[in-house]
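Only one protein chain is missing; all other protein chains are in place.
After this line comes chain A, so read on.
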Amino acid sequence: MAVCISIIGKDNAPLYLTTADMDKELELQYRVHAALDVVEEKCQPISKATPESKELYLGMLYSTETHKIYGFVTNTKIKFVIVVDSGNIALRENEVRAMFRNLHMLYTDAVCNPFYAPGEPLASKKFDRAVQKIMGGNA
């Protein structure tokens, strides 16, 4: 389903990043990093014109010829970025939303772990397994 799933902390440092294809990891990391520009743009208070600012899903941040990059930001300014292969025409936006929702839940569970210090990279194996599942599309 997804090519890359990443979680970025509120100071824009990556907390977690996984890619389906290790060879493309570097390129996808660059993509995810650049996506933060759009996240910032979308989270600017100027665009508060939309009254339901509680919407965490940011929609598609940008697209390239090969990839579509979707964003999601939690209330604590943790950003989730999911990169999807744009060749995957069967993928509906609702499925992307669902992926974000699941990811959000996983993240919440992971940070609830008392041994996790907020702001540190997420190294939990359980979390990783669950995210891999989402990426594979069987979450």
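Simple rule for what comes next: a residue touches a chain if its C-beta (ideal position, glycine included) is under 8 Å from a C-beta of that chain, and two chains touch if they have at least 3 such contacts; residues count from 1.
The rule is simple: contacts and distances are computed from a predicted model.
Chemist: The hidden chain: which UniProt name fits, "Protein brunelleschi", "Trafficking protein particle complex subunit 10", "39S ribosomal protein L13, mitochondrial" or "DNA replication complex GINS protein PSF3"?
Modeler: Going by UniProt, the chain not displayed is called "Trafficking protein particle complex subunit 10".
Chemist: Which of these touches the unseen chain: A:Glu41, A:Glu55 or A:Glu93?
Modeler: That would be A:Glu41, which touches the missing chain.
Chemist: For chain A, enumerate the residues touching the unshown chain of the complex.
Modeler: 11-14, 26, 29-30, 33-34, 36-38, 41, 62-65, 86-87, 89
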